[in-house]
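One structure is given below, encoded as structure tokens.
All protein chains of the complex are present and in place, except for one that has been dropped.
For clarity, chains are labelled A, B and C in written order, and residue numbers in each chain start from 1.
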Amino acid sequence: MEIYKLQEEIALFAAERDWEKFHTVKNLVLALVGEAGELASVVQWLENVDKNFLESNEKIREELADELADVFIYLLRIADVAGIDITKAAQDKMQKNTNRYTIEKSFGNAEKQ
Amino acid sequence: MEIYKLQEEIALFAAERDWEKFHTVKNLVLALVGEAGELASVVQWLENVDKNFLESNEKIREELADELADVFIYLLRIADVAGIDITKAAQDKMQKNTNRYTIEKSFGNAEKQ
Amino acid sequence: MEIYKLQEEIALFAAERDWEKFHTVKNLVLALVGEAGELASVVQWLENVDKNFLESNEKIREELADELADVFIYLLRIADVAGIDITKAAQDKMQKNTNRYTIEKSFGNAEKQ
Partner (left out) sequence: MEIYKLQEEIALFAAERDWEKFHTVKNLVLALVGEAGELASVVQWLENVDKNFLESNEKIREELADELADVFIYLLRIADVAGIDITKAAQDKMQKNTNRYTIEKSFGNAEKQ
């Protein structure tokens, strides 16, 4: 599915409920932060959250998927409201990261450059 | 651009730098939270962050795009590492939201249901 | 009440429940982030959250107090587990801020220095 289709669906969802008045960028950032916090609380006490663990813990896998989805939905909504092309922004950022974290400097260490 | 292409690019970026060892789900959630925090700090003291404001404040617009991109990149990476289809998760969540926040109950108010 | 008394109470609470094994610094940071997210979700759609508003909205006032308390409890717990004197750290930081944000440079504007 294309990103913009999902954004249209989210915009329609908000419009149908007269929620556009709530959806300022600042309010939506607070909402995204709330969902990022729920994502953190899913994993906070777990030791090892990898594919193996998740395959045998369907309940946690679903909670994780649910919270990732919530962060994604608010992220797409913020980008839409702010008039920012999120896919292009991500591609631009990957290009910057490639220049900033060269393989020579960054191989095996993730220190800020 | 398709989501999975961006995820492949991010995965390659990590592999080339031997960063896969850092990219556990818990570490990546901490990283996403760090970027969500930077997103919050872009807008924290601003009064009105709408399209008009952003069109005449290119510097802030770029900072916002940059931080949205960072959250997006970590979100896609977590989904990839966890084996979760983020687009499907978002569609499932929108369906749940449609059932939970019916237009009758939620028109004009955003209270949790 | 003294800070260290509250820290002792929190430490005892964890010890009595055999929760010390969960309370690594990284896990506790994820937990603090979860509570900061709940704090954000209390205010996300509200227009004006000042003393007047809170005095006439006891339910929201209690939710806010509750989430501030949760962030505080995890903050004190992290400092304790990490062996950091949080009061001294705050005083040191206020001193740094005083040097960094001089009244001349920062009067009326909150830009990063």
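The rule we apply is simple: a residue touches a chain if its C-beta (ideal position, glycine included) is under 8 Å from a C-beta of that chain, and two chains touch if they have at least 3 such contacts.
Quantities reported herein were computed from a predicted structural model and do not represent experimental measurements.
**Q** Please work out which displayed chains the absent chain touches and list them by label.
**A** The chain that is not shown is in contact with A, B, C.
**Q** Given the full complex, what residues of chain C touch the hidden partner chain?
**A** 1, 3, 6, 9-10, 13, 16-19, 22, 24-26, 29-30, 32-33, 36-37, 39-40, 43, 46, 48-51, 54-55, 61, 64-66, 68-73, 75-76, 78-79, 81-84, 86-87, 89-94, 97-98, 101, 103, 106-108, 110
**Q** In the complete complex, the non-displayed chain touches which residues of chain A?
**A** On the chain A side, contact with the omitted chain comes from 26, 29-30, 33, 45, 110.
**Q** Over the whole complex, note the residues of chain B touching the chain we left out.
**A** 22, 27, 30-31, 33-38, 40-41, 43-45
We adopt the following convention: only the chains that are shown with their structure count from here on.
**Q** Over half of the interface residue numbers used by both chain A and chain B, so same, or under half, so different?
**A** The interface of chain A with chain B is built from mostly shared positions.
**Q** What rotation angle takes the CA atoms of chain A onto those of chain C? Round to the nearest 5 degrees.
**A** With C-alpha atoms aligned, the rotation comes to 180 degrees.
**Q** Quick check: how many Å separate the C-alpha centres of chain A and chain C?
**A** Taking the mean C-alpha position of each chain, the two centres sit 24 Å apart.
**Q** Suppose each chain is reduced to the average of its Cα coordinates; what separation in Å results between chain A and chain B?
**A** The answer is 2 Å.
**Q** What are the residues of chain A that contact at least two other chains?
**A** 22, 30, 33, 36-37, 40, 43, in rising order.
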